[in-house]
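Here's a structure for you.
Removed: one protein chain of the complex. Kept in place: all other protein chains.
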Amino acid sequence: MSDTQANTAIDSLPELLAHALAMETEAAERYEELADQMETHRKAGVAAIFRRLEKEEKAHLVELNEMCSRYELPHYAPWDFKWATGESPEAIAIDQVSYKLSVRGAVELALVHERRACDFYAGIAQRASDDEVRILASQFAAEEREHIGWLESCLADCGPDDGAIDDPDPPLSQE
Amino acid sequence: MTVNSVSLVIAGSGGAGVVTAGSLLLDAAAKAGWYALMSRSSGPQIRGGEAAAMLRFATEPIMSHDDSFHLLMAIDWDNITRFSAEIPLTADSLIVGDPVHGDAPAGLLAGRPRQAALPMTDIAAKIENGRPNMVALGAIAAMIGLPPEAMQAVVEKALKKKGAAAIDASMSAFHAGFAAAADLPAIPKLPAVSAASGPRWSITGNEATGLGVIRGGVRFVAAYPITPATEVLEWLAPSLAKVGGMLVQAEDELASINQIIGASYGGVPAMTATSGPGLSLMIESLGLAVAAEVPLVVVDVMRVGPSTGIATKSEQSDLNIAVYGLHGDAPHVVVAANSVSDCLFTTQWAVHLAEAMQVPTIVLTDQAMGQARAILPRPAELAFIGQREVAKAAVEGERYKRYAMTGSGVSPMAIPGTPGLTHTADGLEHNEFGTPSSQASDHQAQMDKRNRKISQYNYGDHWADIEDFGGGPGDAPKEAPLGGTAIITWGSSTGPAREALQRLSAAGGKARLISVRLIAPVQPEKMAEALRGIKRAVVVEQSHSGQFYRMLRAFYELPAQTVSLHQGGPLSFGPQQILDQLNQLNAGSA
Partner (left out) sequence: MESCAQKKAYKAKDYKSDLKPIWCPGCGDYTVLNSITRALAELALPPEEVAVVSGIGCSSRIPAYTSVYGFHGVHGRALPVATGLKLARPDLTVLVTGGDGDGFSIGGNHFLHACRRNVDLTYIVMDNQVYGMTKGQASPTTSPDWEGSKLTPEGTGINPFQPLVVGLASGANFIARVSASDPINMAQIIVEAIRHPGFSLVQVLSPCVTFRPEQAEWRDIVRTAVVDYTDDAARAARRLMTDDGFNVGKVLFKGSRPPFRPEFEHTDGSVAELEARFAL
């Protein structure tokens, strides 16, 4: 079992939806947070990648929320979710980014996490006994593959290596 | 002398019971229907040091000590000359000593006072458990006209727990002293008062300060002990608990000021009391309260500075730090009490001002009034209760602006717990929402607003006590030779200044007293009104550098002939000293 796989099988629709909702929400919010960080620090190119992904995730969330509203979802504390990662598989850990992150670095980072999300859903689909769960998880995995595809095309556009960006100015004193 | 009063000192070393004797005498004077003022002076020792209780008794209210003392009752002479500057004695004064301790030290005799002997130790020795200080009290009572029954009642109350034998021993010593006084030279006697002229209180300035903040609505106090402010806090601790409030002892003054900032941010009116060294530590956070617009009151019971200075003695030298100590442009309010009784009024008013304007307010009192106990007319009931403008509910579709621009400059404050109005109060410069901002326009707008709220506020007549003596200042100097004269003063110097003017008036002179209560923000228009027709003024203050005089020069149009009468502590002004200055000024211009 890879670290993106669920510790325990997810075998009911409410359980799957609760996990999907948490993961997609966290991903959307994280992309937004990273886009904001990069915009605040005038990193327009990197910000644009994260902003685009935020929009994709939020669009996805609209459908997901609609779907979830038809079920009574179980409540999970943040540490009770069944993914083996700490935060959800799709969320880029804050400490993975930096001021010097290049566009190519951002795309590669997003790619890793979108693939983790895809693997997570695919793993559920593979192991679930419930047909509805299997079908929905597969559908979610397919949606993640769309993001992966877009990111792969971005990566191709990035060129071989635009490297880490440096700043000739020193950090500033504040308070 | 216009005030019918008698002044005396009881002095002695540790164990002589000087402080206790002074308190008993004051309480007995209260029973006798008199008015009184008692200050204390002591050596640096925690126990056993030399001590002196200075008392003045009168048949009408008094606000200051006299120029000199009629009587020095010395239970012994140990280190007494350390107080000699604080115990002015003249040829009319009388020193009474105990022969077993030898002659009076030469240091006390500069004013050529009369001398007499009272064998307190020997008299006390003849009474089982008799003590010399009670013998001294008996003699004093006889000399000043205090009825023994008044002392009987006070001793019975004070020694109730010790039992009848102790009471009898004390009163036997008292009566022996009373009888022995027949052989002593006379000093002025006060007439017996059948009934006091109205309801009276016995209270210290520090207690009055505590009561003032409770009356004003304060229910949270943070405390760090410091002489001479500690008694404010000690009085408040049990008193707050009785009225649903709380006092917390903090780890230092930095903590006490920040604790009250936290409590006040939480919606509970809050204060602390300190002295100069503590105020110095609080200054940075007072600036925070200005910027974050958190109402609070800090009472500074001033003592001699700089640094640790003379912790037990009085000076009016924290005016500069109170007004100018904060970094940046930091509009805040500074008020000053001008008597023991006024500690109550001024602190209650200060709470009202702080809450109304959401501004830190510094109250200046001092050791002289703070630690003095007075028997005075019952202070008036005041309507001032802290009223904060509070934001009650969110407005649909509008984000709450904690620092909203308003005409008055006061922005309704949301108290934590109120839904929909969450915000962060900030010491960083901010915009109307409280969001940190380094933009010039936000800084300008917020500075304007913070200044506007205290400069446009209507302080009414309380900005100063203005009293005319001898029928007012007179319209033209020709009409009355002493017309057109004023004393401008503040704080503790007000008492002797008032008495100086009473004497002036008794001698047919006229003058105006202006005792400034609202030190900051300044009130130039009101001062101009108060100074109309005034040609000459004496500015009186207890500060070595003339801080008040310099502040007046900076912000007010003063009469062309204005002189500064200033001296550092710990010696306070006597009324005559002020009157002499006034007469000199008038003579020079005649």
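Per-chain residue numbering starts at 1, and chain names A and B are given in the order in which the chains are listed.
What we mean here is this: a contact is a pair of C-beta atoms (placed from the backbone, for glycine too) under 8 Å apart; a residue touches a chain by one contact, two chains touch by 3 or more.
Note that this is a predicted model, so its numbers are computed, not measured.
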item: Neighbouring shown chains of the undisplayed chain, as defined at the top; value: A, B
item: Among B:53, B:292 or B:334, residue touching the chain not depicted; value: B:292
item: Absent-chain contact - pick from B:84, B:312, B:418 or B:505; value: B:418
item: Which of B:181, B:270, B:302 or B:454 contacts the chain that the document leaves out; value: B:270
item: Candidates A:97, A:117, A:133 or A:154 - the one touching the absent chain; value: A:97
item: Chain B, residues in touch with the chain not shown (by the definition above); value: 30-31, 196, 199-203, 207, 211, 214-215, 219-220, 222, 239, 241-248, 250-252, 254-268, 270, 284-285, 287-288, 292, 375, 378, 416-428, 434-436
item: For chain A, the residues touching the chain missing from this view; value: 25, 29, 33-34, 36-41, 43, 72-80, 86-87, 93-99, 101, 170-175
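We take it that only the chains that are shown with their structure count from here on.
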item: Geometric centre distance via CA averages, chain B-chain A, whole Å; value: 68
